[in-house]
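Let me begin by handing over the structure; questions about it come next.
A single protein chain has been omitted; all remaining protein chains appear in their positions.
Let's turn to chain A:
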């Protein structure tokens, strides 16, 4: 049982969704990003996604694009990623990395898995790597005991959901809407249907992301999903500092704990 499996066993036992918070490593600087991650861990994020700032983030909206640009301009390097992951682990948090594929491919898939595991990372979310091209990563993640979190989308056919969930471990990342990352007024109505379609094919926990920004939305999503993923809204708060990030995290952590209707 991986530490992510243990986490979801615990939150399922408590009858609530897990809170999963995303921030880019190195935003606005490496040192400040460690403080921001520490704030989210301390304020109740069950799992954090450490984002890799990448030059061509095709699945990200303006908020995360701008944050990645800032991190890169401030000198973020790949080795800093492992450093940030280690800081989360040392704080008592659980960290997975979310990254576009090329930096992993370029580093060497097995070497990346080895170094991520050594830093205390628990797995990898791969927005532009599907199981179709994932054989090297599947081998490496098995070798180094990492979870591989693949994505499903409202446009995924049942056949593709079956293929994706069969290759995934830890949890399945369900994108709530068709589109890029970014806080939205409403979480897509497609999300609940997608979670239901995904559960037909797997017992893995299903986390829902893309658009969640408030405690109320977190409660709404937590009612039908195993995990609530918050990205852009936290990144926006990160530009205001650790107090703002901690305050939003607390609100979200309260949201996922509201009694399910």
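FYI, a residue touches a chain if its C-beta (ideal position, glycine included) is under 8 Å from a C-beta of that chain, and two chains touch if they have at least 3 such contacts; residues count from 1.
What we mean here is this: contacts and distances are computed from a predicted model.
A.B. asks: Name the chain not shown, per its UniProt record: "histidine kinase", "Probable membrane transporter protein", "(2Fe-2S)-binding protein" or "Tryptophan synthase beta chain"?
C.D. replies: Of the names offered in "histidine kinase", "Probable membrane transporter protein", "(2Fe-2S)-binding protein" or "Tryptophan synthase beta chain", the absent chain's UniProt record gives "Tryptophan synthase beta chain".
A.B. asks: Where the complex has a chain not shown, which of A:44, A:103 or A:120 is the residue touching it?
C.D. replies: From the options A:44, A:103 or A:120, the contact with the absent chain belongs to A:103.
A.B. asks: So one chain is hidden, and I want to know which residue out of A:111, A:178 or A:200 touches that hidden chain in the complete assembly.
C.D. replies: A:178
A.B. asks: Which of A:2, A:29 or A:130 sits in contact with the chain that's absent?
C.D. replies: Checking each option in A:2, A:29 or A:130, the one touching the absent chain turns out to be A:130.
A.B. asks: Which of A:152, A:212 or A:256 touches the chain that is not shown?
C.D. replies: For the chain that is not drawn, the touching residue is A:152.
A.B. asks: Could you pull out which residues of chain A are in touch with the chain that's been left out?
C.D. replies: The list for chain A reads 54-59, 61, 65, 69, 72, 77-78, 101-107, 127-130, 132-133, 150-157, 160, 164, 175, 178-180.
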